[in-house]
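Every protein chain but one is kept in place in this view of the complex.
Right, chain A next:
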Amino acid sequence: MLNDLKDFLLNDFFVTGDPLILGSQVAIALSIVAIVFVLTYFKKWKWLWTEWLTTVDHKRIGIMYIIASLLMLFRGGVDALLMRVQLAAPQLEFLHADHYNQIFTTHGVIMILFMAMPLMFGLFNIVLPLQIGARDVAYPFLNALSFWLFFWGAMLFNVSFVIGGSPDTGWLAYPPLSGLQLSPGVGQDFYIWGIQISGIGSLATGINFVATILKMRAPGMKLMDMPMFAWSVLASCVTIMFAFPILTVTLFLLFLDRYLGAHFFTLDAGGNPMMYINLIWMWGHPEVYIVILPAFGIFSEVVSTFARKKLFGYKSMVFALMSISVASFFTWAHHFFTMGSGANVNAFFAITTMIIAIPTGVKVFNWLFTMFRGRITFSTPMLWTIAFIPCFVIGGMTGVLLSVAPADFQFHNSYFLIAHFHQVLIGGVVFGYFAGLYYWWPKLFGFKLHEGLGKWAFWFWNIGFYVCFMPQYVLGLMGMTRRFNEYDFDMGWQPLNIVSTVGAFLMGIAFIFQVWQIAHSIKFLKKEKTGDAWDGRTLEWSIPSPPPVYNFARLPQVSGRDPWWEEKQRIARGEQPSPLPPLEPIHMPKNSGIPFIMSFFWFVAGFGFVWDWKWMIIPGLAGVVICMLIRSFSYDTDYYISVEEIERTEAKLRGAY
């Protein structure tokens, strides 16, 4: 009995036998001990629970999203560096084939689903309500639930690194490879449940922000007056609402195949793996637009702030954003032109894909003409934006090349493809979110990040990026396919691979600069007292930094675009500031522990499903249901902030000016 248990723990449960993994197991154990110790020593448990784990404040939820996503960027980045070391010198067998396969799979999943998505949600949470003059999102409780579902889903996925083994069938897990027969291990189940649980959270966030934008705008703010970032959030979230249900269903069917022996995607009994490939890309392609659209929104804000000029072609921009969001649903088959669906199908999807390039190109022109006749200053957010334009133009061009179906027969699955999607994901999504992070950081925390270190990070990222990925285009044309963990020296691929690895490490150094930048800026904290760090244009800059819980003491009355900029112009012209209406008590949602606890039960249930432990599944799901019931019957979910308290808070925040 005891021996059986020991056997199970050492052979199946814990991943054993690799020094790298052993190292991380020890590191994880030590960090947990350290965190528990620090929290206990400083008596911070209660603070953690009441101020953070139970919060429904969109700003705090946003901060938690950002912290989590930066940790995931670190993990995904280490994965990337490990792969690059292996590829620079495959002779050394730094990573065995099975480890390499696990690492590129977890790298892809983590970067897209647990890094890009939460960083995006973090920015949505922090910025959107402030920009549209709202006191919170439409459904604050649901918002907290979304975050904790993401958090516990990501935990479940990451735990597979030390327990049970990581998934190793690629970030989209095509069957039959991901089916029970060819992937009998639990890694694939961790994949399914980790993504599934966090995916439900993403869907809820999408719904939440659409409702927020449609229903919670400040009085007088028409849709066509919204800041461009708000439009991009709307476009992204509408896309989420239509795309994520497809993912949920697809993964659920894969789960049924694996768990109950269903035959949706198997080869026998009438199943069809091609169905999965279609379905997963019906989500997967919109997904890449889900993450890039908000970056477009961020660039629009930054460009007009730092060129000190109105955004050029507002209506074109809105139209472009919304049409991309619709068109993104009609291009999925460009991911498998080589599946032999025939010339008609390929021609159709080639054209739809190319059509998307049109609104995208228009946006670039509009950004350029926002700078044209502007007065450009080069603070870090603007640097990222300027670097983005050429990077994205080139990445977009290689994307158009890939959409030329018969040419894609030569690009597909090669390093050309890898270079392309990293160029748009790093040069577009990551640069965009960095721009946003630098831009809104002072709003969030009330101090600016050190510009000098930020510029070092900026240059290392940029140079590293080109050094890393430009050679990969060539490697693709040299016939190197993706997901190779080794290659023959005769192919002549090694020199470029070494260059590429050097570039990857330059980006690694860039990340260290950013960590240093944050640490340095906290240590030598210089409070940013005006609340308007960049001479901004939109409503979030009209309130103190960091904003009070209720954001706006009085809901702003809006007429037209760039309301804060216009107000400042009026005052500069010597006009009276807009009159203030009297304060009124503010209605706020109460904190709740249910989102955290309920998501934890999801984690328990998911873990149970992974191992097929009924004794764990049943209490897990029961816990979820009980949490729902408790929430349905609790009526004490809100409170009012009195006028006196608002006055006190405002005097404290504004008095500091």
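In the analysis below, a contact is a pair of C-beta atoms (placed from the backbone, for glycine too) under 8 Å apart; a residue touches a chain by one contact, two chains touch by 3 or more; residues count from 1.
Just so it is clear, contacts and distances are computed from a predicted model.
S.K.: Tell me the UniProt protein name of the chain this structure doesn't show, selecting from "Tryptophan synthase beta chain", "Quinol oxidase subunit 2", "Pyruvate dehydrogenase E1 component alpha subunit" or "TIGR04028 family ABC transporter substrate-binding protein".
M.R.: UniProt lists the chain that is not shown as "Quinol oxidase subunit 2".
S.K.: Which one touches the absent chain: A:G122, A:G427 or A:P471?
M.R.: A:P471
S.K.: Of A:W52, A:F242, A:F329 or A:F484, which sits in contact with the chain we cannot see?
M.R.: A:F484
S.K.: I'm checking contacts with the chain that's been left out. Which of A:K215, A:R373 or A:K523 qualifies?
M.R.: Answer from the full complex: A:R373 touches the omitted chain.
S.K.: Write down which of A:I394, A:I463 or A:V549 is the residue touching the left-out chain.
M.R.: Reading the full complex, the residue touching the unseen chain is A:I394.
S.K.: Pick out which of A:K309, A:H422 or A:K443 touches the chain that's been left out of the picture.
M.R.: Of the candidates A:K309, A:H422 or A:K443, A:K309 is in touch with the missing chain.
S.K.: Where does chain A touch the missing chain, residue by residue?
M.R.: Within chain A, the residues touching the omitted chain are 97-98, 101, 168-170, 174, 176-177, 182, 267-268, 270, 272-274, 307-316, 336, 338-344, 346-347, 350-351, 354-355, 357-358, 361-362, 364-366, 368-369, 371-378, 386, 389-390, 393-394, 397, 400-401, 403-410, 412-414, 466, 470-471, 473-474, 476-479, 481-488, 491-492, 496.
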